[in-house]
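Below: the structure, in structure tokens.
Apart from one protein chain that is not included, each protein chain of the complex appears where it belongs.
Entry: chain A
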Amino acid sequence: MATKDNEVEDHRPLVLIHHLPSFKLPLQDRLITHFRLFDSLASPEASSVRALICVGPTPVTADTLDHLPSLRLVVGSSAGLDHVDLAECRRRGIAVTNSGDANSENVADYAVALLLDVLRRVSAADRFVRSGLWPQMGEYPLGCKLGGKRIGIVGLGSIGSEVAKRLVAFGCTVAYNSRNKKPSVLYPYYANVHDLAVNSDVLIVCCALTNETHHIINKDVLTALGREGFIINVGRGALVDEKELVQFLVQGEIGGAGLDVFENEPNVPKELFALDNVVLSPHLAISTPESFEALNEVIIANLKAFFLSKPLLSPFQQE
């Protein structure tokens, strides 16, 4: 039965998907039931949009914000927000959210995966078997025991805590460095990363990248970690002085490394390709369907809360 066909009013709030050309937002189709989307700063809608979703490491700079005079919320899709000019957002009264705990378990799993791989030479030995060398060469070189290792966690936030919990079950001891000592945590605290490194066999880097933490793992820390020491980075490439790390690895001055992130992704120092005591990963620590589902929920929850003037789910807090 035909009725006077009124246009159904679209009550969906407007949201900008802010993304570099090569980055897609997984599960974007789920968002359109809740929000009206567009993805270009050049669009006329840019002047009225109040919220944006930042896809992956797409930069949000003062220039970006200049195109968005009505913006009041930046929704990040990762735990790290080093690609967002947080000071500028603060200055303009723009709130910022990150992925909260959505990815913490996956990243923690990945940190442990990388550590086991480096110590027990899993990827290197898998290469050895696939090359058909086992029948010819007999035994494969011995690896290192994980149990009893002193783990130093750089940044005991959500991810660092999950890493600690897992490694304790393997018979490791845990200590940490964070900007501030955490009163409810029983693990020993070191006020600076150098001291943590002196007292650790393994450093696991899980902290946020800020001006203060840039190259927090430097020559001094690597020297303190020592020839038998290992480093795992699931934070950001720039937390580590990559040139120095490569030197240490090539010269055999450090035991090994497991790296999911690099200073200039997707470029990875080629000197590392020849080393068997290094495990290289293309920034995949969160990359599971469960992570993207959880991330999607956090993004939608933050946006809904914002448009209903309710408290945000995961406003970015500096630890």
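What we mean here is this: contacts are C-beta pairs under 8 Å (C-beta built on N, C-alpha and C of every residue); 3 or more make two chains touch, one makes a residue touch a chain; residues count from 1.
In the analysis below, contacts and distances are computed from a predicted model.
Participant: When one chain of this assembly is omitted, its UniProt record names it as which of these: "glyoxylate reductase (NADP(+))", "Cytochrome c oxidase subunit 6C", "Hemoglobin subunit theta-1" or "Succinate--CoA ligase [GDP-forming] subunit beta, mitochondrial"?
Facilitator: This omitted chain is identified in its UniProt record as "glyoxylate reductase (NADP(+))".
Participant: Write down which of A:88, A:109 or A:263 is the residue touching the left-out chain.
Facilitator: A:109
Participant: Give the residue, chosen from A:8, A:42, A:169 or A:308, that touches the chain omitted from the document.
Facilitator: A:169
Participant: Tell me which of A:93, A:135, A:183 or A:311 is the one touching the absent chain.
Facilitator: Final answer for the missing-chain contact: A:135.
Participant: Mind listing the chain A residues that contact the chain we can't see here?
Facilitator: Residues touching the hidden chain, for chain A, are 20, 22-24, 56, 105-106, 108-110, 112-114, 116-117, 119-123, 125-130, 132, 134-135, 138-140, 142-147, 165-166, 168-171, 265-266, 268, 270, 273, 279-284, 287-292.
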